[in-house]
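With one protein chain withheld, the remaining protein chains of the complex are depicted in position.
On to chain A.
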Amino acid sequence: MIEIVSQERCIGCDRCVEVCPTSVFDTGPGGIPVIARVQDCQTCFMCEAYCPVDALFVAPQAEPVEPGSPLRDEAYVTAAGLLGGYRKKIGWGRGRTPGALRAVGPDLPRPTPAPPRKEHR
């Protein structure tokens, strides 16, 4: 779930308020977004992808992390290079190559038929 809106990095563009599909953010004082409905966060990372200054961190847990967790600690998360991580991975942002361009992965396996069932007559 969304854990961090970096007060230091945020420029108050409110892009996250706009793009969050479940409308977790509200515009707060001075245009800085506030996490208004954390329980509606579905951990989809889309806000990270759209934030132009890598000010957001969404923890991978489907519930809020423990109060003492490093994933709530902006200094730790910043040092670990995790702020805005998704945007980097998909290659969004100035000077980056779109990740889609490099996405040659494994093919889908051919589906295995269910074990044959005797159809009774």
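Some observations on this one:
Please note the rule applied: a contact is a pair of C-beta atoms (placed from the backbone, for glycine too) under 8 Å apart; a residue touches a chain by one contact, two chains touch by 3 or more; residues count from 1.
Everything below uses one rule, namely that contacts and distances are computed from a predicted model.
Chain not shown in the complex: UniProt lists it as "L-aspartate oxidase", one of "Putative Dyp-type peroxidase, associated with Cox17-like protein", "Succinate dehydrogenase", "L-aspartate oxidase" or "Sugar ABC transporter permease". Of the residues in chain A, those that touch the hidden partner chain are 17-23, 40, 42-46, 49-50, 59-62, 71, 82, 85-86, 89-90, 92, 98-115, 117-121.
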